[in-house]
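All protein chains of the complex are present and in place, except for one that has been dropped.
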Amino acid sequence: METKATVIRDENSETAELRINMGPQHPATHGVFRMVLTLDGERVVTVEPHIGYLHRGSEKLTEGENFQQITTLFDRLDYISNFNNEWVYVRTVERAMEVEIPERAEFIRIILGELNRIASHFLFYGTYGLDIGAMNPVMIGFRERERIQALFEGVSGARMMHNYFRVGGVKEDLPDGFVPAINALLEHLKKGYEDAKNILTESEIFIERTAGIGALDAERTLDYGVTGPVLRAAGVDYDIRKADPYSMYSDLDFSVPLGSHGDCYDRYMVRMLEIEQSIKIIEQCIRRLPDGPIQGKVSRILRPPEGDFFVHGENPRGDLGVYLVSTGGTVRPYRLKIRGPSFSNLMALSSMMEGAYLADSTVILGSLDIVLGEVDR
Amino acid sequence: MNISDYISIFAIVFVMFNGILGSVLVVIYGERKVLARLQQRIGPSRTGPWGILQTLADAVKLVLKEDIRPQNSDRIIFYLAPLIIFTPIFMLWVVLPFGSGLVLGDIDLGLFYVSALLGLSVVGMVAAGWSSNSKYAMLGSARSAAQLISYELPLILSILSVGLFAQLFTDNPFNLSSIVNAQAGLPFIFVMPLAFVLFLIGGLAETARIPFDIPHADEEIVGGAFVEYSGIRWGAFQLSEYTGLITMAFLASILFLGGWSGPFSDKFVWLQPFYISSKTAFIILLAFWIRAPLPRLRIDQLMAFAWKAIIPISFANFILVSLVVFIGDRISLPIFQIQLILGLLNLISMIALAYLLTSRRKRRLAVYRERWGEK
Partner (left out) sequence: MSTDNFNQYTTEEFETATRAVLGDIKATVEPNFGELGIVCDRSDIVAICKIVKQDPGISMEYLRSISVVDWVEHMEVVYHLSSIKHMNRIVIKVVIPLEDLKIDSVITVWSGADWHEREGHDLFGVEFIGHPDMSPLILYEGFEGFPGRKSFEIPVQETFYGD
């Protein structure tokens, strides 16, 4: 339903705008995000986002760490998609040092990265359902994510903070019985995906709550630097895996789901269909997973040459970019700037929210799927 | 009245009150267990066997918690609000019959008494929201005022249509016991399924349960009117919420499911409370079931649903029932035939409404299937 409403006002009565503070402690702000809403009745007039409650100075901290040690900091940026973060970082250093990566390591990276994308999208699915008031999705979302994390634990030893990708390859080879385990996992995931779809995708209340809400057209979305599923929901075909293929993505067969309206429902659908595509990618990778070394030839001490390098990768939330400035011959970066997708996506929030209902504000915020660890860094 | 009367009244009230408290504990435990099973969880399992003491432990924790009052709140109203919500819901139980003759006050205008007290809880909500001096609480109370007033109408209209129909059986159609007696042959749900559905929807909205839990809306206004309450006062709100749910279910079973009547209920009187409580439990289970998968509506959609769909249907239903009863009475049809006619008409209108709703749903879904391709 389009949100059309005629405001009937009594000439004699006096109305005032209400300013309410949402967050940093609020169940629907996905972490420590704070926004100050000005309300006219139930409608949002202006939004004032405040971030920085989770600022840990990651960029500054990297300047004091060796290139090997920085991977751990990247785990803690977007703590829902850790492998993808590590991947972009190690690719930056690899590009600076022009390291050749063995094929097996590339496939391992793709498998883990795509699994992480599925886990992230399932988490989105759960929390999004919760934002709208449904309780079942969060259970399904976390159930499936938990299965994936159990596999991650088998591979890297940790459920979330993996520290598994290395410059030139990965830390160690896959454990025994990985391929049967991941095949079983994929079967579970497909079933869980069907469960998930059955509950929300065609639910009438869900469609009423999300369709047409928070819509932003392609031009304005791009103007804010929004990337990832939010941008693709607006119909812009920009997926770095296709547009600027890295790793083995150009050899793999998958498609990029695109929306047309740029509203919350499209964002949801794009993410759900990306789960399908990621499963497809993983299946191809398992079929093609070669034997061989998992680590390329890299010196023990990493000393990238002088220069500045910007490398980006497609994270579940969008375009994660790492800008590395190296003075050459040093074991620490001179400056490392992280361009988080959530940071840019969040900028578009206020223009999406204006004029929406108060109840929609959490729906719109949820549809951006932000992670505050990456926004504040 | 002599002293023994007072003692017996006190004893009855004491037993009733504690019985309701106990049943609230059971209902909360049941909700957590049932919801857990619907969501592939286990639910409470640590406190006592199968976790049955969990709600009791929670209640004890609530009692022991510090009672906090916001500094700038209106002290008197803030402390009164839980009582204002709490009292009318408990007063309702005076007229609710558990069996034939098993009722505290068998008043003739029981239906009116019930409708009047059901409307009172909105006062407590507004008082709580206003006195807390919190914007979230105020938004919550404004929302619940809007919602409760809107959904009161269909609720009362369906209650009244029951009273209208009971006229055919008894001279005392607004007395709850005689309504139950009127259903000895055929429960009213078979005669007036439409009114039953309207009552359920109105009841869900009155008790502010998903998908109508907009006054609470944990993800938007974090609990609505109760945000600022803590400890036992918050517990009192929670208690009245769940008592409200039980009361609604109890009313539904009295008005539509035949109350205490069931097989052999005339012969064995002790079966009557059993029948009525199992019918109540069934309705409560229905509410849990609805809660599990459904998202919440938005306030404007909720209002549109009330004023554009539910209230016109309720009025139509009310007019239908009164016409059938009036004409049937005039031409002195046998009661069985009136029941048949009304039941058939209701069935037809239900099917028509269901068809309208599903075709609308199909039309809407087609748009989104087209948007995303058949996948």
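By letter and in written order, the chains are A and B; residue numbering begins at 1 in each of them.
As a working rule, a contact is a pair of C-beta atoms (placed from the backbone, for glycine too) under 8 Å apart; a residue touches a chain by one contact, two chains touch by 3 or more.
From a predicted model like this one, the values you see are computed outputs, not experimental measurements.
Asker: By the document's own contact criterion, which visible chains does the hidden chain reach in the full complex?
Answerer: By the stated touch criterion, the chain not on view contacts A.
Asker: Sort through A:193, A:268, A:309 or A:357 and give me the one touching the missing partner chain.
Answerer: Here the residue in touch with the unshown chain is A:309.
Asker: With the missing chain put back, one of A:20, A:161, A:186 or A:222 would touch it. Which one?
Answerer: A:222
Asker: Tell me which of A:60, A:191 or A:297 is the one touching the absent chain.
Answerer: The single option touching the absent chain is A:60.
Asker: What residue numbers in chain A mark contact with the hidden partner chain?
Answerer: With respect to the unshown chain, the touching residues of chain A are 51-52, 55, 57, 59-60, 91, 95, 98, 220, 222-227, 236, 238, 243-246, 250-251, 307-310, 312, 319, 321, 323, 325, 334-335, 337, 339, 343-344, 346-347, 376-377.
Note that only the chains that are shown with their structure count from here on.
Asker: Rounded to a whole Å, what is the gap between the Cα centroids of chain A and chain B?
Answerer: Spacing between the chain centres: roughly 43 Å.
Asker: Applying the document's contact rule, which stretches of chain A touch chain B when the two form their complex?
Answerer: 1, 3, 5, 18-20, 26-28, 39, 42, 129-136, 139, 143, 199-200, 202-209, 211, 259-261, 265-266, 269, 273, 276, 357-362
Asker: Inside the complex, what are the residues of chain B that reach chain A?
Answerer: Spelled out, the residues of chain B in touch with chain A are 35, 38-41, 135-136, 139, 210-211, 213-214, 217-222, 291-301, 361, 364-365, 368, 371-372, 375.
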